[in-house]
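I have placed the structure first, in the form of structure tokens, so that the comments after it can refer back to it.
With one protein chain removed, the remaining protein chains of the complex are shown where they sit.
Order of writing sets the chain letters: A and B. Residues in each chain are counted from 1.
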Amino acid sequence: MTLITQGAEAHLYKTTFLSPSIPAALKIRPSKPYRHPILDRRLTRQRVLQEARCLARLVREGVNVPGVLGVDWDLNSVHSLKGVEKGEKGVGAGAWILMEWIPGCVVRVVISRWEKYLSSRSHSQGNGSVQAEKEEEEAKILALLRRVGAAVGILHKAGVVHGDLTTSNLILRGTGADADAEEEWKDGQEPNLEGDVVLIDFGLASQSIQDEDRAVDLYVLERAFGSTHPRTEPLFGEVLEGYRASYRGSGSVLKRLEDVRMRGRKRSMLG
Amino acid sequence: MSPPLLDTIHLSHLPPSMPVHVALYRDVQNAPYLRQQLMSANADFEYAFIDASTVLSRTHLLSAVFRAVNDYMNGRLKSRNVHSEIVFSLSPATNIAESFRKFGITDATKDLLVVKVSVTPEITHESVAAHLGQHVEGTPVPFDDETLSTISDIAKIKKAYKLGALNTAPPNQANGTHDAGMRRLELSVLGAIALRGAT
């Protein structure tokens, strides 16, 4: 079991489900000793279930999210998945969700690779015959951005808002043998931009069909995009185009997005 | 009687001392007898007897086993023992009797899945194989997805999991292939098993 990320709320591990040949993601929410034990159990249970229910529902609706393989919402469980591997009884190690492993690369990395690839190319070339090739390459990134927008649109159509959309919470699902090729990328190599966009990390997700909530979801993504990928930010319009085309009702959300932008959501969170 | 093809499996995250033994039979002749042993709580027949037509795949069955054993280890069983809990764990609903009606062995069962967990050291591959070989009258077949795919009754499974509306077989459609549809059905079923009883 390898630790992938350690956030404020949860630890994410790569592990297996049932058999060593089925990779899985394990999200453990450890007990928070600062809060009253009754409150701790209540909140942990609520959140684990909220996230698992959201994912299970989205899978049924055909939205590209990791499926739920197992859940333990009881902080008092004495049998911890982590403990077994270490050969010990991990008492109170936390409640958990075991999820389908999505092979591939987070969109944040894909885009930054693309940005690097682009700048390495612009250094080495500069004649007119490259123009057509350049447009072809740009068409690929535009298509990816539209798929990102469509993925968010389909999520919203299913009645869920993500609550924390960033390019780190989107995975470009890899296919074939090199599906998990995160490390095997050489500077300046053309990155793969093909594949399904899968939404992950529903820890802050909730059910909503309100234009306001949907628009805030888009706004958070837009802000994250701007701060993480300043060079690609001018293309963010493609994400919104993909969103617009993905479901009826997207129009009024995009209109609302303009209000949310004007309001600036009061604060500068991503600065 | 032919020797059973008993599969002994070590599930990830469960203690290595607790392997799970699974056998799959076709053309079972004595389902009423086996069911009777369960009804009379004959301790020698503490198995999960499952109607194999309600099971989609290896992963489907084993995830129910995983849930049941995890609940067993945490002292959270809702039914008599870990084996009845496996049948119960296949169900998306909290009604135990109903779960047995839907997923358990019936007198009409022809294709049968049998599961036994080594909850004590005396339960071994050999002991389970011998006992089943003696008492199950049927044709042992491999417990694999290929075999199960010829047995599982998709319509029945969708109904049991209230997934009737789920689009599973749209070949040549934008949304993907038959495989993708089945994968989605399986993931939906796994989610339902994992979340049973969540309030």
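Couple of notes before you dig in:
As a convention for this text, a residue touches a chain if its C-beta (ideal position, glycine included) is under 8 Å from a C-beta of that chain, and two chains touch if they have at least 3 such contacts.
Quick note on the criterion: contacts and distances are computed from a predicted model.
Only one chain is not pictured, and the protein name UniProt records for it, out of "RBR-type E3 ubiquitin transferase", "N(6)-L-threonylcarbamoyladenine synthase", "Signal peptidase complex subunit 3" or "ER membrane protein complex subunit 1", is "N(6)-L-threonylcarbamoyladenine synthase". Note that the absent chain touches A when the full complex is taken as a whole. Of A:1, A:22, A:43 or A:254, it is A:43 that touches the chain left out of the display. For the chain missing from the display, the contacting residue among A:74, A:115, A:137 or A:164 is A:164, taking the whole complex into account.
By the touch rule set out above, chain A reaches the unshown chain at residues 7-9, 32-36, 38-39, 42-43, 163-164, 204, 267-269, 271.
Throughout what follows, only the chains that are shown with their structure count from here on.
Chain A and chain B, compared by their mean Cα positions, are separated by 34 Å. On the chain B side of its complex with chain A, the touching residues are 9, 11-15, 59, 62-63, 66-67, 70, 73-76, 163, 166-167, 175, 184, 187-188, 190-192, 194-195, 198.
Interface residues of chain A facing chain B in the complex, by the touch rule stated above, are 15-20, 22, 49, 52-53, 55-56, 59-60, 62, 67-74, 76-79, 81, 84-85, 98, 100.
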